[in-house]
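For this depiction, one protein chain was excluded, whereas all remaining protein chains were kept in their positions.
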Amino acid sequence: MEALGTEWALDWIRRSAAVIAENKGELSALDRAIGDGDHGENLDRGFRAVIAKLEGASPETPGAVLKLVATTLISTVGGASGPLLGTAYLKGAQAAGDAPGLDGAAVVSLLTAARDGVVARGKAEPGDKTMVDAWTPAVDAATRALGGGGDASAVLEAAAIAAAAGAEATEPLIAHKGRASYLGERAIGHRDPGAQSSALQLRAAADAATGA
Amino acid sequence: MEALGTEWALDWIRRSAAVIAENKGELSALDRAIGDGDHGENLDRGFRAVIAKLEGASPETPGAVLKLVATTLISTVGGASGPLLGTAYLKGAQAAGDAPGLDGAAVVSLLTAARDGVVARGKAEPGDKTMVDAWTPAVDAATRALGGGGDASAVLEAAAIAAAAGAEATEPLIAHKGRASYLGERAIGHRDPGAQSSALQLRAAADAATGA
Amino acid sequence: MKKLIRDPQTVVPDALAGFAAAHPGLVRVQTDPDYIVRADAPVRGKVGLVSGGGSGHEPLHGGFVGYGMLDAAVPGPVFTSPTPDPILEATKAVDGGAGVLHIVKNYTGDVLNFETAADLASAEDIQVETVVVDDDVAVKDSLYTAGRRGVAGTVLVEKIAGAAAERGDDLAGVAAIARTVNANARSMGLALTAPIVPHAGVPSFDIGDDEVEIGIGIHGEPGRARIAWEPVDGLVARLMEPILEDLPFTSSDDVLLFVNGMGATPLVELYIVFDAAASILRERSIQISRSLVGNFVTSLDMQGVSITLLRLDDELKALWDAPVETAALRWGR
Partner (left out) sequence: MKKLIRDPQTVVPDALAGFAAAHPGLVRVQTDPDYIVRADAPVRGKVGLVSGGGSGHEPLHGGFVGYGMLDAAVPGPVFTSPTPDPILEATKAVDGGAGVLHIVKNYTGDVLNFETAADLASAEDIQVETVVVDDDVAVKDSLYTAGRRGVAGTVLVEKIAGAAAERGDDLAGVAAIARTVNANARSMGLALTAPIVPHAGVPSFDIGDDEVEIGIGIHGEPGRARIAWEPVDGLVARLMEPILEDLPFTSSDDVLLFVNGMGATPLVELYIVFDAAASILRERSIQISRSLVGNFVTSLDMQGVSITLLRLDDELKALWDAPVETAALRWGR
């Protein structure tokens, strides 16, 4: 199996931008239920800026792509998700370094670094009903897939499936971080928007790897 | 036919208070359409104050009753209708003087003085879509009834019928005075609330005379 | 109807009690009859300024009682002009020997009730002058209407006449300044929603989710025309054109631009309206020398805006800039 290169990273980000644009309304609706209703708008603003930035730039490694995504999200998204997701991409970029391609182990390192970055900045634990609840099962599943001999593409597929399940599993939770924590028990029954958008981005990463 | 005395005047005012209270909502609804929606509230506040005042007082002539009504309306109604109706009762009271009872001619003088008072203060002409459009046909009809030999009660009945018709006849008019004049053509199709409430008061006067 | 009130019948006295509790050093609130006076009223030798009208337009008028503006405000019931008694009592309470100016918005009820109060005050040897404010260009001023309404321009009249009284102008002088302001001020408003009068409990008019009333008053009267909603520049042009043409305002005029919210319009929208109005003035080379943005002459919980332009000269500018200390307008002290 060949490693995932710059083309994959660019395709991942373009797919993420597309799926965020497509789901903008739904993400904001989720945020309206337990937050302030801007999550779709925030991420869409950020990913549109990323796409615009990519037009003028030609990053030469997956790490360089992710670095550009990170700085652009940090300087355009705002809100809680801007610095948190931005940190995820920044730490992911650092883990990817300037390798031209990423194998399964490198993808696991990337995802782990990204998740650890979110946790370091946001201090959320699994079960706090945040994007960490998509990232952490994704990292765990990716690690297991790698241990089972999976290649980069299989690792990402496992991560995407686990992230989607993790996002869904936020529904019954009370929130302990972010705006949803203000609601106490009223947050129960609603999916966390940041977990959902994280799952969409990880699905985009997996689909980019298989060209689905 | 005996003249109408203090009892009649008191009964008139009590009936007016009752009919205004009953029609408060409708009068305000008329005012909502072409004014500011407070006419029923304004008059009801005034007549409730009148009733309260009457409890502590024992005016001894129709003129004294009407004087008390006038000063109470002036000091409790506010708006356009307060000074205008107050003036009507004040001028009516002056016309009635301290006569213990009023015959048909005295009633016509009373109504004429009341109408002239409204016109002097408000400067409205017939057809301007104001309470003058109830008072003027009432005075005209009362005068005709008196000419035809009618007694006080017949004079009031004629006035009441004409006032009701006059109020209804304001519906197709454009207003030239009061708030409804701001609306231009949009006032067409709505009855003037002040004309309507004036007609109700004149109907109360007629019913008090017959004991209906 | 959901409102932060105790009872529709006690809205005015309850708000007055709150006003008194919030501004004890600034004003005294009298009850029965109800009026608000400056804490230091009457000011000896100064012309007293009294205004008033129906409640529901807050901060007008009570919010403008204080140094450099009104000496007294007389609040009627919601949207209903006060009766002569409280106007008379307020007039007596602020007469410092130099006479009293009544600033009256042009509504039949206000004019008649202030007229009676002025007559009664004269009978008690208080000199009273009356200035009627009628700045609303939405209404045709002709023999065949009640004339133009007094709307947001009233604030400008009260501020500038108040400054003239504070600097020591006599009654005729203060009245003349007030008339000058009125003569140079033009306003027009629009509404996105109708107000809900507490004792009515229902909106004063029905309006669709995509409709705008143009040329509204401040008492929930419908406007002269109903149009489909359009972006702010179009709506503002519909207010600015009649205003500009009426005086008319011409290039190189110096103006005060006053964007007034009707009570439930967020400030962020008022600033967008200001931007749209400023663009139109820029095109016509009319200079914005002073500005006022906020909810000053309101109509309960109506969403909407009015725009007022006042043509300025150096004297009006100086009087506008003079210190004022009221609950709703304050600078220089």
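Just so it is clear, A, B and C label the chains in written order, and each chain counts residues from 1 on its own.
As a convention for this text, a residue touches a chain if its C-beta (ideal position, glycine included) is under 8 Å from a C-beta of that chain, and two chains touch if they have at least 3 such contacts.
Everything numeric here is computed off the predicted structure, so don't read it as measured data.
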Relative to the complete complex, which of the depicted chains are touched by the chain excluded from display?
A, C
Sole contact to the chain not displayed, among C:176, C:225, C:247 or C:272:
C:272
Touching the hidden chain, out of A:50, A:64 or A:77, is A:77
Which residues does chain A use to touch the chain missing from this display?
28, 32, 34-38, 41-42, 45, 74-84, 121-122, 176-179, 181-184, 186
Give me the chain C residues in contact with the hidden chain, please.
1-7, 11, 14-19, 21-23, 55-56, 58-59, 63, 192-193, 209-212, 229, 231-233, 235, 257, 259, 263-276, 278, 288, 291, 293, 295, 298, 300-301, 303, 305, 325, 327, 330-333
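What we mean here is this: only the chains that are shown with their structure count from here on.
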Indicate which of the five shapes (line, ring, star, complete, other) describes how the chains touch one another.
other
Per contact tally, chains sharing the most pairs are B-C
Using Cα averages as centroids, what's the distance between chain A and chain C in whole Å?
55
Averaged-CA centre spacing for the pair chain C and chain B, given as whole angstrom
32
Any idea how many Å lie between the Cα centroids of chain A and chain B?
76
